[in-house]
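Missing here: one protein chain of the complex. Every other protein chain is in place.
After this line comes chain A, so read on.
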Amino acid sequence: MQVTLLYFARLRERFGMAEEQLSLPEGIQTVAGLIAHLAARGDVWAEELAGERVYRVALDQEMADFSAQLHHGAEVAVFPPVTGG
């Protein structure tokens, strides 16, 4: 399954990229699985996604929770809590 990942604000800077295409290993079906896969990269990925830091996930441009099901071609964005207005 192929997904597009987008990172914004502090996470974009910490990860050193705004976007990447990822082919997910068999068995990753949910947002939770994808986040665990990213956190397993270690270093800043583990610090931001598997530690105390708070972040949000959007699936296909809608706020999503960890149980949301991924699909081929999904657009998944990971970002800090929003601070507009």
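Here, a residue touches a chain if its C-beta (ideal position, glycine included) is under 8 Å from a C-beta of that chain, and two chains touch if they have at least 3 such contacts; residues count from 1.
Operating definition for what follows: contacts and distances are computed from a predicted model.
**Q** Just by its UniProt name, which of "Lactate utilization protein", "Cobalamin-dependent protein", "Molybdopterin synthase catalytic subunit" or "Peptide/nickel transport system ATP-binding protein" is the chain not shown in this complex?
**A** "Molybdopterin synthase catalytic subunit"
**Q** Contacts of chain A with the missing chain: which residues?
**A** 6, 8-10, 54, 58, 61-63, 77, 79-85
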